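A single protein chain has been omitted; all remaining protein chains appear in their positions.
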Amino acid sequence: MKGLTHFISGVAAATFIPQAVRMSISSRMDIEGAASSFILVLAGMYGIMPDTLDFKFGQFFEMSDFVVDPDPENPDPVQMARKFKEAVEKADRTGEEVRIQYFPTQLGTNKWRQYCIVFEESKVSIQLNEIVSTSQIPFMGTAPKGKRVGRAKFSQKLKSRSEEIDWLNKLIRFLRQKLKGPDRKGGTVKPSTIDILSSTMFGLKKEADGRIYFNWLPWHRTWSHSYVLAALMSLPVIGITYLLNLEYWWLYGVVSFVGMATHITEDMTGHIGGSLLWPLLRPRTEGFELFKASDPRTNFSVIYTAFIFIIFNIDRFTTRLITGGPGAAMPWWLFLLLFWILPMFIYFKVVANIKKKIDEKKKRIKEEEEEEDPDGMGDAVID
Amino acid sequence: MGSNALTIIVYVVLGTIAGSILCVIPALHIYNVAGIAVVLWMGTKSLIPYYSLAPFFMSLVVSFAFLNTIPRTFLNTADESAGASMLPSTDMVTRGRGKDAALMTGMGTLAGAFMLLVLYPFFWFIWPYLARVTGPHLHWLLGLIIVHYIMSEWPKGAGRGDTIWKKFKDAWRNVFAGLLTFTLAGTFGIIFLSKPILPAANSFQNIMPVFIGFFAIPSIIQSLLSNYNPPKQYNSKYINADWGDFSYGLLPGFIGGMLAAYLPAVTAGIGAMLAGHTTNHRNLERTEFRPPKEEGTIIDLHTPEMYYRQERLFMIAGGTIKILYYVGAFLLLFVLTELTPYGTGRGGLTFILKPVFIAEPGDFFVMASTIVLSASLSFILLTYVASLMTKILTKLNLKFIYFLALVMVFTIIYIIGGGLMGIGVSLITACIGMIPVFYGCRRSHAMAVLLVPITLNMAGYGDSIIHLLRLA
Partner (left out) sequence: MSQNLKDNKAEDGGNCPICGYFVGLASICPRCGARVEKRLAIKVARKIAIFGSILGIVLLWYAALLKEPEKINIGDISATMNNALVEIEGRVTSININEEKNSLKLSVSDGTGDGVTINAINKLNKFKEALGENIPSVKDTVRVVGALNVSQSWGSSMFLSLPSRFKLVERYEIKDRNIGDISVSDEGDLFRIDATIKEYEQFTTKSGYLLNRFLLADDTGEIEMVLFSSDFESLPKETRYALTKEGSRFSMLAEVSTYRGDPQVAINNPSDPESIKVLSSAGGKMPADMSMELKKIKASKLTSGNIGESFKVTAEVEESGLGAGGVYLSLSGTNIEIMITYDQQEQIRNFDKLNDGGLITAPMKLVSSDYGPELRIIDVNRTVVK
């Protein structure tokens, strides 16, 4: 899920702790325990922490075996594809995980050269596309006029799911299949697009069946997405608040853990999952594949739900104006019905309608084109 | 009553025209104009009857919300809310579509003006509860904004380098710059608000040189240093947006606008950023890999309509957020309910008028009518001025205009912003404000100047900091 979603849902989770809310209210209020505390900010901070660790630190700690940084003036797709082949061959030869990193190409303040990497079972193709803006909108007529595609074949076979998994991953996979039915037989790896800002890294590792497991962003959601790390990272908070002689010093640690644990749990609804028990169990566990991380419906509904529960909780634990107090505006169930369930219902109805129109349009275009997708085509999975 | 209504209408029209003319001047903020207007009004109170005072100032701000789109779009200047609609509009000007950008933003602003009316039941029956419940929690809510704002600035560099440190340094350039800007602006704010050094006589405008320094001066300097040379602009009769764009824009406009209207020191730029993260409609449709269309390719990466729509949404929602921020924040002063007997008005205009004006029950409808009248007039003016700009933009000597704007802002500071001391203050903040310009981080980091001290004061840590700085 998106950063703000994790951030606000961490805060919402922490507001279920009555003492944390009471401590947070302004000390000017005539409420027992009011201390103008910033404790709930910790929940937000730790809510976004796993991705901060990954995207601000973790990704730069990882060195690549192969780097592809295209020449801005004369990008060579053949060379770019060949590098991938070399990486696959090295992975096959050594049995170790080999990492290859593709960098974006910036040409101007708002101009980037876009390229796609299309994977087949034993082939990789790189296609250079138009120059795009930072909003990823192509400038028409800017595709290279000459050589646009480079291909490289290799004798090894790529696969997108690992079979060498531990008990936790097996358990998650079992639960997911129970929940969603059998996994799709995709086989090949989804294509990738590189255009703006960040680079993309792939991990390649030979498994026992002789095939090369293709791992997208191997540094993402590993050690940073661990409940054990969440517990360890809450310890310094406890230590500092204890030394500062703050009342309920231990609660600061609990709130930090709740924020980070909420993030890790939410990410399990996606595709990549996380290394839930790192360092006790290092490999990354797959997710439940319920939602795409960037899906606006999921993100908005979680953010809105979190907002409603933050208001609900801070009111019922402190001001008691909306629910719970003697002169409160309404009973709690009516508040949740009117301000949570009903708006969510309307939102999903409206968005479902929009989505339906989009899908119908897509279908129409597809029918007009009357051509089959090449193997591995479709939406890029970005989690 | 009848003659009063007519007088109010006259002052609304005058306010709209005055605001529209003044706001076309690059880097001039309406709060500077409002400050001068208040001083003039205090000198000759017969100039504006008391009952027309708030409508007059409201129409000044409404016209500003519309007409400042012109300098922002065509003249590449920005104020503290520029994050809401700056980049795509500048990009559109470079493609000759400046009028399109200005009108899309303007229509978003117009939609926002009507939204303020439609929101009446929300303001009256829901908002007071929200304000009362969140009021005693504002310090940590602002703390959340600060922390999220800092933590969500992701590295823009791709992380090139053969060592960890080199990778880190390449990627973190903007993050470092953001942290530095935030820290410097926050430190400046703590010192400046703990012990203001500007003369007492015009201290109601003492934050003005600070903001001119943070936002206006760096924009002008950036424009003077840049090779900004806009191409010939199209003067189309139509805008490239449909009704769907406006309906998509409502939600982010409302969210960003209300955040900026209510939370102290949260500007339209910060509100737009949070609203964008919350709604993120672009991902309803994703890029799709399709069979090749061109010879010599193996794939067609289809960019969906939603991506193009997002660019338009950015401007439309930006326009809506702008008016909720500038005008909505003031309108909340008139939401007088049992829970909010003194209203919940915030923002520069509320601060400027507080010493001379009291909101009374029933004023809300006068102000709502003012908004509708002024917004309609302002939008009509915007269409004419946008057309005019398409004709004259390439003929303008932009460097000269920027230079004049620079001279003008320093003159305003000298007259009502604390004289030489005010100019000195603005030069310090201009230095801080130039860091985002030259190192590519978010400019709104400079809002730490208010966010940090307000949050610390609300939480009760203000005194300790004053002692620490020996400013007691």
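Read from first to last, the chains carry the letters A and B; within each, the first residue is number 1.
The rule is short, and it goes like this: a residue touches a chain if its C-beta (ideal position, glycine included) is under 8 Å from a C-beta of that chain, and two chains touch if they have at least 3 such contacts.
This is a predicted model, so every value here is computed, not measured.
Among A:Arg28, A:Arg93, A:Lys170 or A:Arg282, the one in contact with the hidden chain is A:Arg28.
The chain that is not drawn here is touched, among residues B:Phe56, B:Trp127, B:Phe188 or B:Tyr262, by B:Phe188. Only one residue in the set B:Phe125, B:Tyr342, B:Phe365 or B:Tyr384 touches the chain that does not appear here, and it is B:Tyr342. Those residues of subunit A that touch the chain absent from the view are 27-28, 30, 69, 71-74, 103, 105-109, 111, 131, 139, 141-145, 321, 325-328. Think of the hidden chain as still there; on subunit B it touches residues 38-39, 42, 94, 157-158, 160, 170, 173, 180, 184, 187-188, 191-192, 194-197, 199-206, 221, 225, 227, 338-339, 341-342, 351, 354-358, 424-425, 427-429, 431-432, 434-435, 437-440, 460, 462-463, 466-467, 469-472.
Note that only the chains that are shown with their structure count from here on.
One finds 31 Å separating the Cα centroids of subunit A and subunit B.
Contact residues of subunit A toward subunit B in the complex are 2-4, 7, 11, 24-29, 34, 36-41, 44-45, 48, 52, 55-56, 59-61, 63, 69, 103-104, 110, 114, 116, 118, 125, 127, 129, 133-138, 143, 148-149, 191, 193, 197-199, 292, 294-297, 299-300, 303, 311, 314-315, 318-319, 321-322, 329, 351, 354-355, 358, 362, 369, 371-374, 377-380.
Those residues of subunit B that touch subunit A in the complex are listed here as 87-88, 91, 129-130, 132-134, 136-140, 143-144, 147-148, 151-152, 154-156, 158-160, 162, 164, 167-168, 171-172, 175, 274, 277-291, 294, 296-299, 301, 303-304, 306-308, 310-311, 339, 458-460.
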